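Have a look at the structure below, then the notes.
Note that one protein chain is taken out, while the other chains of the complex remain in position.
Take a look at chain A:
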Amino acid sequence: MAGDHVKLSKNLLRMKFMQRGLDAETKKQLEEDEKRIISDEHWYLDLPELKAKENLMVEEKSFVPCEELRFGRLSIKGFNPEVEKLMVLMNPKEKEEEEDVSRMQTDVTDEEMALRYEALVGSMKKKFAKKRERAALDEDDVNQNVVETEPKRGFMKPELD
């Protein structure tokens, strides 16, 4: 009886081993107290808010990016094969090669890719289906694939009378 009226101190309640036994309400109150202490300790400068202007200028001290200068080692007419290799490695490629890349990227069009994956989806589905489901799937395909221009030729189950 007497134990109910005894109040434990706040600091004691805040200790880690006491947290388990606390009920929700006391917990909340403790948290609020803590928050108030923290916000009281914070202080603000009474100044107008500093507006960070967007910086529109970037300074660049070097000529290299501006004029697109090449690497400083040159070998002329194959005098030093090692340096020739370095020149190929270090100097950014000419524009002609870039065009090649763009052509290569459009080798497979998006539509083609989609068509190929469409076929793949079906075959992967078949792989994971159980035997009975597989048979059903096949039938479904035969019935529903109207989109295909040329229907797949295969074994058709003869109808039983």
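Simple rule for what comes next: a residue touches a chain if its C-beta (ideal position, glycine included) is under 8 Å from a C-beta of that chain, and two chains touch if they have at least 3 such contacts; residues count from 1.
Assume contacts and distances are computed from a predicted model.
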Chain excluded from display, named as in UniProt, from "DNA-directed RNA polymerases I and III subunit RPAC1", "Exosome complex component RRP40", "Protein wntless" or "Actin-related protein 2/3 complex subunit": "Exosome complex component RRP40"
Omitted-chain contact residue, chosen from A:K10, A:K28, A:R70 or A:R116: A:R70
Touch residues of chain A, complete complex, unshown partner: 54, 56-80, 83, 86, 89-90
